[in-house]
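Every protein chain but one is kept in place in this view of the complex.
Letters A, B and C mark the chains in the order given here, with residues in each chain numbered from 1 onward.
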Amino acid sequence: MTVMEQRGAYRPTPPPAWQPRTDPAPLLPDAEPYRVLGTGRADAADPELLRRLYAELVKGRRYNAQATALTKQGRLAVYPSSTGQEACEVAAALVLEEQDWLFPSYRDTLAVVARGVDPVETLTLLRGDWHTGYDPYEHRVAPLSTPLATQLPHAVGLAHAARLKGDDVVALAMVGDGGTSEGDFHEALNFAAVWRAPVVFFVQNNGFAISVPLAKQTAAPSLAHKAVGYGMPGRLVDGNDAAAVHEVLADAVRHARAGGGPTLVEAITYRVEAHTNADDATRYRGDAEVEIWKGHDPVALLEQELTRRGLLDDDRIAAVRQDAETMAADLRARMNQDPALDPMDLFAHVYAEPTSQLLEQREQLRAELAAEAEDEAGAGSGPGGTQR
Amino acid sequence: MTVMEQRGAYRPTPPPAWQPRTDPAPLLPDAEPYRVLGTGRADAADPELLRRLYAELVKGRRYNAQATALTKQGRLAVYPSSTGQEACEVAAALVLEEQDWLFPSYRDTLAVVARGVDPVETLTLLRGDWHTGYDPYEHRVAPLSTPLATQLPHAVGLAHAARLKGDDVVALAMVGDGGTSEGDFHEALNFAAVWRAPVVFFVQNNGFAISVPLAKQTAAPSLAHKAVGYGMPGRLVDGNDAAAVHEVLADAVRHARAGGGPTLVEAITYRVEAHTNADDATRYRGDAEVEIWKGHDPVALLEQELTRRGLLDDDRIAAVRQDAETMAADLRARMNQDPALDPMDLFAHVYAEPTSQLLEQREQLRAELAAEAEDEAGAGSGPGGTQR
Amino acid sequence: MTTVAAKPATMAQALTRALRDAMAADPSVHVMGEDVGTLGGVFRITDGLAEEFGEDRCTDTPLAEAGILGTAVGMAMYGLRPVVEMQFDAFAYPAFEQLVSHVAKMRNRTRGRMPLPLTIRIPYGGGIGGVEHHSDSSEAYYMATPGLHVVTPATVPDAYGLLRAAIASDDPVVLLEPKRLYWSKDSWNPERPSAVEPLGRAVVRRSGRSATLITYGLSVPVCMEAAEAARAEGWDLEVVDLRSLVPFDDETVCASVRRTGRAVVVHESGGFGGPGGEIAARVTERCFHHLEAPVLRVAGFDLPYPPPMLERHHLPGVDRILDAVGRLQWEAES
Partner (left out) sequence: MTTVAAKPATMAQALTRALRDAMAADPSVHVMGEDVGTLGGVFRITDGLAEEFGEDRCTDTPLAEAGILGTAVGMAMYGLRPVVEMQFDAFAYPAFEQLVSHVAKMRNRTRGRMPLPLTIRIPYGGGIGGVEHHSDSSEAYYMATPGLHVVTPATVPDAYGLLRAAIASDDPVVLLEPKRLYWSKDSWNPERPSAVEPLGRAVVRRSGRSATLITYGLSVPVCMEAAEAARAEGWDLEVVDLRSLVPFDDETVCASVRRTGRAVVVHESGGFGGPGGEIAARVTERCFHHLEAPVLRVAGFDLPYPPPMLERHHLPGVDRILDAVGRLQWEAES
């Protein structure tokens, strides 16, 4: 097969007859982030969806607060909060069908929970227990990815594999503004576009990568503008407007499902809390900035809209909050139990079968633990024991 | 310092007041590759420049033929020819000032030679001798880079360093269409744009990465369109039109020198020969395609134009060709001499000072070579020797 | 029943055949990499596969190794068995983060729920007159990464067997292909290919009583030659071909060393921090009182791989091996 027969419109004829392979114009994002709430478009939004989003936002906000509280009680090693970004997290989860896959980054535990994964299992990694608590296949959620942007090619490969098998599966992959600078971001988007894989790349631009502001991360007009360089559409959306995020993501998912290939969506949002509980945000940003963003709060925005349209009354608000409290109480109670860990598990999953080397090491540890237990038993048997 | 005080136009205010950081419109490449020869613009081109380009193109074509011939004679281990791409190679070299830096990829030996490096030293790597024959500092040419795209961040770092020191230096970095898929391409362009480093990224899109055609490499409207995603201008040029390539690169160099930051230039060209002498291009492309491109030959194009404008007569053509023959004869003669290599050099440049481990190993090799030499001397002393 | 005679075949042919058989046997096997489709790979190992199985089963990817391995991870997550080709040893480095932080760890971090049945083929080693970055021996990096299997064939039947076993494995396997041996021939019957070897078994290629040469991949033929040459010096050398670096076959190796009492580890990779350190150390730990002399190592020098015109000085050859054998403190014998 020669290049002339390749799919795509590449023409090897010399430049006088040169044609772009795709028309760049429709790939470019809107000049302004797309908004729904507080605009004329709000009236057209499905009330049921808005109510559902609201309930999840409230629960999400509560979840973030609870998880942060658990770090103070030493029940979580570390927690990267998505407070202020709940609209993105929740919409990403709700927009997917059951058979679809979610590829979260380390900050996206809320999206994982909103997709249906048990919050305790979701936080397993962050509490210092086994690396991924949940079974990725149960809810089709990939393990939380800590090495930034490395999950993006996974999403592309999975979506591509599903398409090759003829399955109706879309993968939605999440990444931060900082993560877009990594080579893996570039390679993933390129593979996806060339393969027309059913993937949605969802960038939460929350203004910072730890302490580094967007201006030091990129000089692009917007991150969504990167799409054109891969030949996929780029969309820009107000990331604190849950209705808008849901609509833009739903469009992208539909486009992917229909065989149209990938889309890059950038949501403009803001990380209201510090990077994690271990971070001190006052070292790199002022309160004034945070306050401005608190004035554009995703929960408040949606609440306002629902109230305006008469879709929310005090009873409903109370019920939603009660649900959130129940979830938080359950999470707190269960996280307060020490997980039971078996050190022997260390050797169980390195390979399908432990190597003879690992078996030796397992026996070594087993013997050590037995000796330890014996010492303790001896010590525990009182002053007459073998205590040294 | 808060994000608000950062350079750049990033505004943390919520989306209602969102503004793109830079206007994307001027960053987009022309819809058609820029051309000069055979268009109305040709008359404005500087005759001296055109003549110089012509002489270099002819020499370059001859150089490519000579180097290819040397592979057949076993004098070069491998040669990636730039036949058909001479306009790009030559323009890249000629557009730079003396203090500027060139960062070639492995195919760009012609650009290196055109910049003034001795062709024999340029081909040192490819003949199997020491890795980089030439001193990078003599002509400010980085070593040929084989790992694709890895030279691009080097160019950015060097240009950035020069700017920090207040030196007037521009770096021009060359890469192929295939190389644009690597993560290093992405990271280099992003760093350059954020740092406003004086770099020109010059992509020769010659249609193939070994056997892989552009359609399997990218779905972008053009590679130049990638520029907008970094916030730098993208330019598209007919890579077989030496005058156009020179003009577009000169603009980009001027822009960089003036502090305007990087530019991405894509030249549409064609690799007329196989990937290297070791490659069999008939496995992946037909002759017809090659013939079409031979009809848009960079040397013929410029010759036509010069002749039309009366800037070239038979005498001049003969003189230029004679020059090229002289270069080729000299290259041939010098490449036919075996280089003198000292195995002890193996240990000389791993570190500033060899480690004690390397000193031990050097002594081992020295002893081995001495024993070998003794054996040979014995063998050479005739039938009465110690031959076994 | 017709009997087909074994005929000479090259290692390259055996590898191609292994891919073809695996793809025919299991539709979830997908081959991917740079130039593996239309061209059949720069070494032609994937020749004909795109034609036979279609471009979706043997895919020319964009030029980005992290992307290749990263998307292969995603494909494996969905139940495919990707076989990735890295074009040359040094061009696998861009994929290092994907390899170490995901490929090697995914089974473990998901407690066995998300295994990655991935094969990563890497042509490695020198002696082919390649320019820089085309002759690295990078096995030390992979050996030091728990979660990977690391195997390398030295013979034509093993090339077939190890590649089939790698693809059949539910774990990620790095298959280091000794590129200098691609065109080496063996008597092998492609119609009745050797049984799929289980991963992790070393083999005694040559029995001997004086000392053991412990080696793998590219250095196996060199050691066989050295063993032949050693006869003239009165040494009867045993040659152990490890085939698998991870897991390591302590049993076979130690049985041999206990028998001979002397050992030399031979590989092309640089000596310092190379595989030989691990091998010598573990043999010594296990066989100390059987050793008449320290386990010695013959390896490449501790340099970036040298230019082709000098590589013969770098590569461990017969003389250097015999020299090491000579330093195994034979005086102690008499």
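The criterion applied here is as follows: a residue touches a chain if its C-beta (ideal position, glycine included) is under 8 Å from a C-beta of that chain, and two chains touch if they have at least 3 such contacts.
As the structure is a computational prediction, the values presented were derived from the model and not from experiment.
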Inset, instruction - Write out, one label after another, the shown chains that touch the chain missing from the document. - result: A, B, C
Legend entry - Which residue of A:L28, A:A55, A:V117 or A:L148 touches the chain not shown here: A:L148
Inset, instruction - Check each of B:T150, B:Q217 or B:T269 against the chain that is not shown and name the one that touches it. - result: B:T150
Legend entry - Hidden-chain contact residue, picked from the options A:V212, A:I292, A:L311 or A:M327: A:V212
Inset, instruction - From the listed residues B:A161, B:A278 or B:A329, report the one that touches the chain absent from this view. - result: B:A161
Legend entry - Interface with the undisplayed chain - residues on chain A: 77-78, 125-126, 128-131, 146-148, 178-179, 181-184, 209-212, 216-218, 283-284, 339, 341, 343, 345-347, 350, 355, 357-358, 361, 365, 368-369
Legend entry - Absent-chain interface as seen on chain C, which is shown: 66, 90, 93-94, 96-97, 100-101, 104-105, 108-109, 132-133, 140-141, 143-147, 246, 248, 269-270, 272-282, 284-285, 288, 293-297, 302-304
Inset, instruction - Pick out the residues on chain B that sit against the missing chain. - result: 1, 130-132, 135-137, 142-143, 147, 150, 152-162, 164-165, 171, 183-184, 186-188, 190-191, 194, 345, 348-352, 355-357
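Basically, only the chains that are shown with their structure count from here on.
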Legend entry - Relative to chain C, chain with the most remote C-alpha centre: A
Inset, instruction - State, to the nearest whole Å, the distance from the C-alpha centre of chain B to the C-alpha centre of chain C. - result: 35
Legend entry - Chain centre separation (chain A, chain C; CA means) in Å: 39
Inset, instruction - Give the residues of chain B that touch two or more other chains, as numbers and ranges in rising order. - result: 181-184, 216-218, 284
Legend entry - Set of chain C residues in contact with two or more other chains: 38, 61-62, 64, 66-67, 94
